[in-house]
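First the structure, in the form of structure tokens, and then the observations on it.
As you look at this complex, bear in mind that one protein chain is not there, while each of the others sits in place.
So, subunit A:
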Amino acid sequence: MQIKSPEFKQNARIALQDANLQRALGNLKAGFPQKRAAAVARLPEFDQLRDEARDLKNHILEHLDLYLEEFEKNVVANGGTVHWCRTAEDARKKILEICKDQDAKTVTKGKSMVTEEIDLNDYLEKNGVTPVETDLGEYILQLRKDHPSHIIAPAIHLNIEDVADAFHEHHKRPKSNDPAHLMREAREMLRKHFVAADVGITGANFLVAETGSTIICTNEGNGDLTQTLPKTHIVVSSIEKLVPTLEDMTLFLRLLARSATGQEFTVYNTLSSGPRRPGDQDGPENFHVVLVDNGRSDMVGSEFQEMLRCIRCSACMNHCPVYGAVGGHSYGWVYPGPMGSVLTPQMVGIENAGLLPNASTFCGKCEEVCPVRIPLPKLMRHWRDKEYEKHLSPTSVRSGLALWSFFATRPKLYRLFASVGNRFLRFKAGKKGRTSKLPLASAWTDHRDMPAPSGKTFMQQWKEQNR
């Protein structure tokens, strides 16, 4: 996938004026946050579970190499194979090699963000293997040659008319705008693919060291058909998804669905432990786990280690005012929203993604709802520091900061300008208390009014209260 993160500002400007996108984003804002809040309210232990999950993830990361060893040992004992891939390219090549070994023509795919990260579909297609996305949202996107704009609701940026058009064009059937009808149509069209596929590729929500199992959490059941029907099942996952035991996995399962969709539990939580056993009448004959690093091992021990706690629930983006305004595609790569603003610079370089950690109001909502308590604003701040240190920030930002620090280190001058500025703003605002036009600040005032400062300044109050 082409990296469009450097164009964030332009992407965002276009997104804000896209009426259809804004309508679609309304569905997100009206849905996920309320559903999550309701699920959390029903589980009094929710915050305690979050503390335990944070601590357990920290323990896992401190012992990651050892849990990975244990996981591989048990996958092998179950009759499967683990493939270690340092880079996205290593992973693509390995997956193609497994497909070629099976003479695979078509591959069905369950939903997997790691396969988006390594740009697997394009690569398979160029090498003669046809990937078929089977998650409803991903299927819609594949027909439209589009990419996910959200990590669990991939087609959230589309309206029903877009889906109806795509189905009409590709399925050659009468057009319908009824979501139930559209889903039935997708169900029918995908049945033959499930059966015909030579290889099924799924992701994994967690990898269980104790048993060498991988688990997927889905509502549709497409992941299960993807991994049960073909001769070969490839799990594509990443190295930070390890959990020690089934009991530990359970802790995260209690948090995942509630944080993501606000469900009590995902419909299908399916553990896979190796290929078909003697006597089994169905299931894959080959079981491969492709473990992708792609920059994650460099985060271990760094100031970004806490990001590796992420369980990909999407709560941070569901609650983010920036994501809610500009949508996922504006971020220009695979992972959008606050978690993406921390991960993307790691994976594609801060020189390409410097705008993302700056695309935040630092309201702190992302950290507030994170099930594993990742301090996302702090991590974004680390990236801003790095960007500044590497002299990557634009001249306007650097000179603005230099100007600000000139005044900030000269208190008397600072106060003088602050009080002049205050009076000017109040004069502009008049009786309304806000202004819709300000010199040099059209980026702000084009979309919202600037409120005038109210009451006395901090320094005035400090003096008056004789502190």
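Everything that follows uses one rule, which is that a contact is a pair of C-beta atoms (placed from the backbone, for glycine too) under 8 Å apart; a residue touches a chain by one contact, two chains touch by 3 or more; residues count from 1.
What we mean here is this: contacts and distances are computed from a predicted model.
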item	value
Which of "Germination protein KC", "SRPBCC domain-containing protein", "Cytochrome c domain-containing protein" or "L-lactate dehydrogenase complex protein LldG" matches, in UniProt, the chain that is not displayed	"L-lactate dehydrogenase complex protein LldG"
Option touching the unshown chain, where A:A12, A:I118, A:A155 or A:L356 are the choices	A:A155
Selected from A:E62, A:E169, A:E351 or A:E368 as touching the chain missing from the view	A:E62
Which residue of A:S112, A:Q142, A:S213 or A:S360 touches the chain not shown here	A:S213
From A:A12, A:V40, A:L124 or A:V163, residue that would touch the chain that is not displayed	A:V163
Absent chain, residues of subunit A that touch it	24, 27-28, 30-31, 43-45, 48-49, 52, 56, 59, 62-68, 70, 78, 84-86, 90, 134-137, 140, 153-156, 158-160, 163, 179-180, 182-184, 186-187, 190-192, 194-195, 209-213, 219-222, 224-225, 228-229, 239, 244-248, 250-251, 253-254, 261, 264-277, 279-283, 293, 297-302, 305
